[in-house]
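I have placed the structure first, in the form of structure tokens, so that the comments after it can refer back to it.
For this depiction, one protein chain was excluded, whereas all remaining protein chains were kept in their positions.
Each chain carries a letter (A, B and C) given by its place in the written order, and its residues are counted from 1.
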């Protein structure tokens, strides 16, 4: 009766397979085919190069503010590759790598960040939500999708992405709690990149890990080395399999690092040291995976070049986009345009015909944007 | 490097001192003086009798809907008595016992539930927030008060009350997370009474306990027998002492039961069995404490009668309240009345002078209120 | 002819839910206490027994997740009908409504949309505490992409809820607590719909237009009776039914005829729905206007306590007085 310790003792696991010194835990090594390893590597390189390209495009004023992913490629790709096309991917705003893997055309991503609403439109059969900007708000959507899949008897799994900062939002809590109660097929992938803009993890929460937050919902939680694509893959595959088998949700914390700026409007020198960044650069997920493939003799010649060409093609397509038609914005407010919107549309149309309205804005550098001191290009 | 279990192993304690069969763990028995024990008992009896009286007043249409506390007296009083007058008490809407202990006059509580805004006004020096109705929203206020106390260098502690259902709200999560990061002197007291209206705990969350939710915030969490006033007191005292000593927040889960209706508009026969209620009636906190005091020969003669007389006096004062002045509601919208409110006030004043407005509503039974099948009177 | 039953608003709403769930397996219900308990006002009574706990879901206590998960369900193709227990607790999910439910169609350029209904009881007159008496329709009316509907009695409630469930856009659906048990109306048993976005002229007149909705409609009609009886004034009464998108045409046509208008609502006056009605009348019928449009509303006070509620919510006498001033202008 007296002071007792309630069973079970809770615990949270940590998983690492390929560490930053290149040590491999062969017992845990996932069985990925050479083809799978190659396409994973290709995706990582593409994501990295495209990210760097976007930074340059932003500096040239050809796209607006965006959130680079440099350093987080393994967290995103290690997890997203465990999905089927019929599964759902629910991104936040920093999932360029995952989005490309899921088939978002590069030029559409550019359109999005150039302020075109067209950039948010998934392909007709694509089971991806568009980018969600309000932090954490996409998590209940993921749970709802998973509920719907279960309700319909589909075997689809939902994977939702978010950052360490997002775990502080009420929506994170409510979503994980609903997921637990409903026992739905959803995998929560937290990219703990140590920072929410200028706020470090220790000011974000007093818990030692993000993974242990799963205990509040009676869910399994696991922490993985998020720069170790094999560990991420292994944890995600297990979680997806469990979800698909009806065994409910999982929270995966990928311990990673945002090597670049928060967004292209951010100046990280205000809040973190170069030493910290340099230390994490030693743990670059690409370097590590490259070494792994090298040992397996799976590196492709000319990969960077081919990837760059693909990006260049997409940028050309993006740049050939016709000027935006201002009238488009009335089309998708409601299924049917109500009279007041029809009137507003007609007014604008007349105005445009009569030359009253300003021409669509040409790409130009935004006023007062902070130079991006924190973002450097790949050295390799 | 491989799959490891992260230290520390998390755990949650359970505390019980005086069980429902009257067994006492003497080693854990708190050192309360006879006077303290008597006044605690008096408060429990007063709270119980007043609660029953309110139910009758509601049935007679003399007050509106309210939330009875029957069964939760130990959870509220065991915790609130650990506070000093200079500490803060932050209630939800079911803390009548705690409010009376903190000095809210009974007639003011009645006024509140009779729809008078005057009922929400604490005494000038009283460090209690008024009743908060939106579930969980008071928890960030408690954290803010605690921050302010710390900021000012006051040694005040804040105690905040809420239910099991409230733990699902985003505000609960955000409040506990802020409290953890800020390390402020706040004690979160969850009265887990097993139900949120018709929703049982197992549909509310998939975690086995509420206490373990503390782990998500790196906070100590403890589960206590909420019908054991000695256990509640012991856990609360420790938490308050820790808070006052600068050792940060605690989450206390009091496992208790709402023996009556959710509110006087509720019909619990829709969602729970009589067997369940009967089983919990065996664990009545008053019966148990009474037996404890009896063994110590601390029971007072005529206590019920004196308490009833006190209540009757307060009800008389409540009933002598003059009819409400409709113009009062303009006074406290802003510190200074802005012109549009002044105009609205003058319009209403003129209207009242000219007899246009309806007379203030006399107490009457609300239309369509469900009869309260779930609420029975104390048998003793 | 389809049989007719007499139902109060609670039962009428329940009928709409029942029939739409029978008609379409994608319709499901989600909210606090909507299942076993049948909702604190019993609007969803018995539906969980009929359709199971997977289709009538007793959710945990978290409004943002109720709406947020419903958005996810809707994106998948389901048609959730959410209940927020009282409109006073819907600001907890306002971000999910404004940021997402209202925007997914635009954000995805038509690839996704949120066919969902967000039901909630609103308004005063039932001796209830703070947050249980307010009228927040204005907040939803201003959000592009949302529809904001408020029926005025059992029959419009049933028909509009049916339409709302079938509507491909997110509909916020307010149900007046004061009307829940107020009166019964004859209701055809076969499903009946009403077009969303259309007001109804419920009484014709030539002297004055009274614009009202929800619980205020009945009050406005009674005021029209008084004006008829005591002043021989022919009042046209418009029941908005949909607040947004506002049916300006019906309102403007009426005021074009009467030249005078009074708009009535329970929400506070300033920056309230009456302002849009007044501004729209001015824009559409300026040259016909013989007096300024008057607003009869609650005062600009967040809550007053039910002991003082009657002096705050518009009643027949106040509407009559405003009408007389407008007529005498």
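Everything that follows uses one rule, which is that a residue touches a chain if its C-beta (ideal position, glycine included) is under 8 Å from a C-beta of that chain, and two chains touch if they have at least 3 such contacts.
Owing to the predicted nature of the structure, the values given are computational and were not obtained by experimental measurement.
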Neighbouring shown chains of the undisplayed chain, as defined at the top: A, B, C
Contacting the left-out chain in the complete assembly, out of C:30, C:65, C:194 or C:244: C:244
Touching the absent chain when the full complex is considered, from A:56, A:84, A:203 or A:296: A:203
Missing-chain contacts mapped onto chain B: 117-118, 120-124, 126, 129-130, 132, 134, 137, 139-149, 151-152, 170-171, 174-175, 177-178, 181, 329, 331-335, 338-341
Chain C residues that touch the omitted chain in the full complex: 88-89, 91-92, 94-95, 98-99, 102-103, 106-107, 130-131, 138-139, 141-145, 244-246, 267-268, 270-276, 278-280, 282-283, 286, 289, 291-295, 300-303, 329
Hidden partner interface residues of chain A, rising order: 64-65, 113-117, 119, 133-136, 165-166, 168-171, 196-199, 203-205, 265-266, 270-271, 324, 326, 328-330, 333, 340-341, 344-345, 348, 351-352, 356-358, 360-361, 366-368
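Basically, only the chains that are shown with their structure count from here on.
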Remotest chain, chain A as reference, centres from CA atoms: B
Mean-CA-position distance for chain C and chain B (Å): 35
Of all residues in chain A, the ones touching two or more other chains: 170-171, 174, 177, 181
Where chain C touches two or more other chains, by residue: 59-60, 62, 64-65
